[in-house]
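Single-structure report; data block below.
Note that one protein chain of the assembly has been removed; the remaining protein chains are unaltered in position.
Labels run A, B and C following the written order; every chain starts at residue 1.
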């Protein structure tokens, strides 16, 4: 198990009811974090439509997650 | 012979030394006017690089010229 | 330079900051809050952004634009927080020697900004509903996310 701080944005934050929380998760990659927090962020979409960052760096869904990492879950963006 | 008022613009005006003049010319088309005023407007270019208007309407080099018409000779444009 | 602001975007002073004696062409783009989206009457918007990555990714987009379409000056400002109808949500200005680079760089920047920066838009509708707007790529794939009562 790893301690991972998960940050939720926009509709994910509203669904989770918190902007971030530290969870104890059995995960190897960011994709695992997305799956295991599905009831928190509430996305029914495949994660390919979302973006992810680890420790403030944009990452992909194969990026490994280590104990103590911060994982940012971004719903589909809509700038401009 | 037809009385034609010829208007010169930009470099043509500077070469002719006048902005417009009425000439008595033996012409059928605007191309004839361009040729017969070559020593006035001073263009060594073929007229295809210039534009022409008759009585304030853009025309082409086959446009007929009548007695009393005003022919505007435009050197290559450079707007913007 | 990429910036975020929660105040009204002052386009005149931003444009003035791009003055360059070698520039012959200037292209600007602005995204305005419009009164309708996909059939819903919009009353106002809210933008939420994750600033550290917006700045870093925005700077990367501008650098890519410069490599593809060499320009002299470029700047992008994106608004966050609450916006009313008609307000400017994003401004991009590009000054270049010639117009082709100015147009192309400006277009590249807005196209990439819209799909790469972590910014989200919540629309508040005249009928009291609200909803998060999906990215253009999702929308073009026919994706639908919920509109909340």
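As a working rule, a residue touches a chain if its C-beta (ideal position, glycine included) is under 8 Å from a C-beta of that chain, and two chains touch if they have at least 3 such contacts.
Since we're looking at a predicted model, the values are computed, not measured.
Shown chains touched by the hidden one, complex as a whole: B, C. Although one chain is not drawn, the whole complex shows that of B:26, B:39 or B:56 it is B:56 that touches it.
Of the listed positions C:3, C:30 or C:48, the one in contact with the omitted chain in the full complex is C:30.
Residues 9-11, 45, 49, 51, 53, 56, 58, 72, 74-80 are the ones on subunit B that touch the missing chain.
Touching residues on subunit C toward the chain that is not drawn are 11-12, 15, 19, 21-36, 85-86, 95, 97, 99, 102-103, 106-107, 110.
In this section, only the chains that are shown with their structure count from here on.
Centre-to-centre separation of subunit A and subunit B, using mean CA positions: 72 Å. Between subunit A and subunit C the centroid-to-centroid distance comes to 25 Å (mean Cα coordinates, whole Å).
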